[in-house]
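One protein chain is absent from this view; the other protein chains keep their places.
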Amino acid sequence: MKLNALLAGAALALGLAGAAAAQDKTKVGFVFVGPIGDGGWTYEHNQARLAVEEKFGDAVETVYQESVPEGADAERVLTQMALSGADLIFTTSFGYMDPTINVAQKFPDVKFEHATGYKRADNVGTYSARFYEGRAVQGHIAGRMTKSNVVGYIASFPIPEVIRGINSAYIHAKAANPDVQFKVIWAYTWFDPAKEADAATALIQQGADVILQHTDSTAPQAAAEKAGGIITFGQASDMAEYAPMPRVSSIIDNWAPYYINRVQAVMDGTWESDDTWDGIGAGMVKIGEISNAVPEDVKAEALALKEAIASGAHHPFTGPLNKQDGSVWLAEGEVADDGTLAGMNFYVEGLTGDIPQ
Amino acid sequence: MDLSAIDPVVLIASLMVAATPILLAAIGELVVEKSGVLNLGVEGMMITGAICGFAIAVETGSPTFGFLAAMVGGAALSLIFGVLTQVLMSNQVATGLALTLFGLGLSALIGQGYVGLKPPATGQLDLGPLSDIPVLGRILFSHDLVVYVSLALIVGVWAGLKYTRAGLILRAVGENHEAAHALGYKVVRIRLMAIAFGGACAGLGGAYLSLIRVPQWTEGMTAGAGWIALAIVVFASWKPVRVLLGAYLFGGVTVLQLNLQAAGLAVPVEVLSMSPYLITILVLVIMSADRGRAALSAPASLGKSFHASS
Partner (left out) sequence: MIRLEKRPSPSRLWTVATPVLAVALTMIAGGLLFAALGKDPVAAIRTIFWDPLFNEQFAAYSRPQLLVKAGPLILIAIGLSLGFRAGIWNIGAEGQYIIGALSGAGVGLAFYPMEAWFIFPLMVLAGGLGGWAWAMIPAILKTRFRTNEILVSLLLVYVAEQILASMSLGLMRNPEGGGFPGSRNLQQYPSAANTELFAGTGVHWGVVAGFVAVILAYVLLNRHMLGFQIRLAGQSPRAARFAGVNPNALVVFCLGVSGALAGMAGLFEVSGPAGQVSIDFNQGYGFTAIIVAFLGRLHPVGILLAGLLMALTYIGGELAQFMLGVPAAAIQAFQGMLLFFLLGVDVLSNYRVRLGKREVA
């Protein structure tokens, strides 16, 4: 196609023009789905960008663009970023998958890293975090701490990532406390702090004394603090301002080690497309400090669980596990494969309610 | 499913909190529209109020100063709209939308240093034994001051429009600015005051979100509440008491649908999620179907520019 030739020509011209300057500077681009001030998902990606800058100093130049809608605009933004001479571009949201692949085809010399997707190419790698490992630790604490045996869960949309988290938390809460029951509210929005507050309040009113959230605002924390005697967990960032109560621990997205690693690989010329799915072990998922509101024995158990997951001794999805309808999913000792986990669209046995379809 | 888990008393108390930001913004916008001005920039003014209130509350440690700053911030922003539409006679719909765009951007710029902070807590109003009254105590006497301010504003605006001279003049300006001008009233000045009042109310509503309801600063945190406030004014047919009804209806359905979900009601989540909007439309249709045309009509000069030609 003519466009390809044109763009390749432009890229080539750029590459030549930029060669002298690019010799010492690696240009790394970041495309963010939200504003860097969202205090959650995008905020943490941007923290990792800053960590890259700090690590490599003058050897890198980072550029970023925030609040890029998924779809048409993403493709343009990526193209412009590639045209401007970026060597490596991180696209940090699932919806950038097809645009990333399309643009990568036109710029074979630019490396792309797409978060949470499954399509790869020679110059497109994917990466994601095993947040469900962190959910397992949360689930254990939740199961041990709840007195009402009702755990509330605020979910955003029914996508595999969220369903995986619910299942993992439930399995470990159930193991710690066989009487535990989960109540899930689907907010059906990525971002509406006021609605999150309402959802938390509704769950608390209906007897939940532990709130887990898969939404990024601190609104549920504040609602729990107001109600009193409720425990919560930080999501995406530490939310330490609500420690020691209601926030007793947290899952923190920590992309910095991975980003630094991949930038280094591009500098060394060793970058290759691959599929990275790291968890607690590699440090991509961090468990925020367990506050002193949690009894020592529970804390010790949670830390032991974390260690077991980190070392690989324990996989959060280990059989025997049945699906919600009672059919067998994993036999005794069997471990879930990544393919099933990546596309998870079912509840495990014991969870009530339906996943909205 | 266990519907008995839903306690109506607690539900009403929490819907009042949920509806307060919308209520505040809507009653302000009602006054603006009564003066014949359509300001679609409510969302922009709310979010500006949210960050002004948050920033000042954090800096001074006083939520009260925060709320005052939010009102000043909202009013100041609204006066950009005021000057453009009243003095320079720009188109109100477009200017209002531009105000929303500007307010969202400006608030994010101001808020850059305030992400991840926790604002000082706003205390519950201590009403002593009143809050111990069964049922009523929980519903009526267990809130923070701003909830009562919002209710007082409804009463104040209702009485002010209906019984005071200032209210009469405001309505006259909104119904027929030419005639009001001929009678010697300063149309532009009155409208500017109404716009500033609307801005202050929207700012207060925004700060209620960032200081009490959420409480946190995040870019775009109003998430469309300003648009709902605009819809509520229309829903209310420009009547203050109906604003209360509309805001509580909307807030109530929102809270109720989340409670129904938690209780495990077997209705698709997406249907529940759209229910606040659908029910608001439905109620308006029912109300507008059996009322006379006059009772429903907007202020006659709504959205029209005024220029004193004589």
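Annotations
A and B are the chain letters, set down in written order, and residue numbers restart from 1 in every chain.
The rule we apply is simple: contacts are C-beta pairs under 8 Å (C-beta built on N, C-alpha and C of every residue); 3 or more make two chains touch, one makes a residue touch a chain.
Because the structure is a prediction, the values reported are computed rather than measured.
Summary of contacts with the chain left out: across B:Leu97, B:Val149, B:Leu245 or B:Ala263, the touching residue is B:Leu97. Listed residues A:Gln65, A:Gln264 or A:Thr318: the one in touch with the omitted chain is A:Gln65.
Which of B:Cys52, B:Leu68, B:Leu84 or B:Ile154 touches the hidden chain is settled by the complete complex: it is B:Leu84. On the side of chain A, the interface with the absent chain consists of residues 1-3, 6-7, 10, 14, 29, 35-36, 63-67, 69-73, 75-77, 79-81, 83-84, 94-95, 98, 118, 157-160, 188, 190, 342-345, 356-357, using the contact rule stated above.
The chain not shown here touches chain B at positions 80, 84, 88-91, 93-95, 97-99, 101-109, 112, 219, 224, 227, 230-231, 234-235, 268, 270, 273-274, 277-278, 280-281, 284-285, 288-289, 293, 296, 298, 307, 309-310.
Basically, only the chains that are shown with their structure count from here on.
Averaged C-alpha coordinates give centres for chain A and chain B that are 35 Å from one another. The part of chain B that touches chain A in the complex is made up of residues 2, 5-7, 10-11, 14, 18, 21, 108, 111-112, 115-118, 209, 213-216, 218-221, 223-225, 254-255, 258-259, 261-264, 266, 268-270, 273.
Residue ranges on chain A touching chain B, taken from their complex, read 34-35, 37-39, 43, 152, 183-186, 188-189, 191-195, 197-199, 201-203, 205-208, 217-219, 222, 237, 241-242, 352-354, 356.
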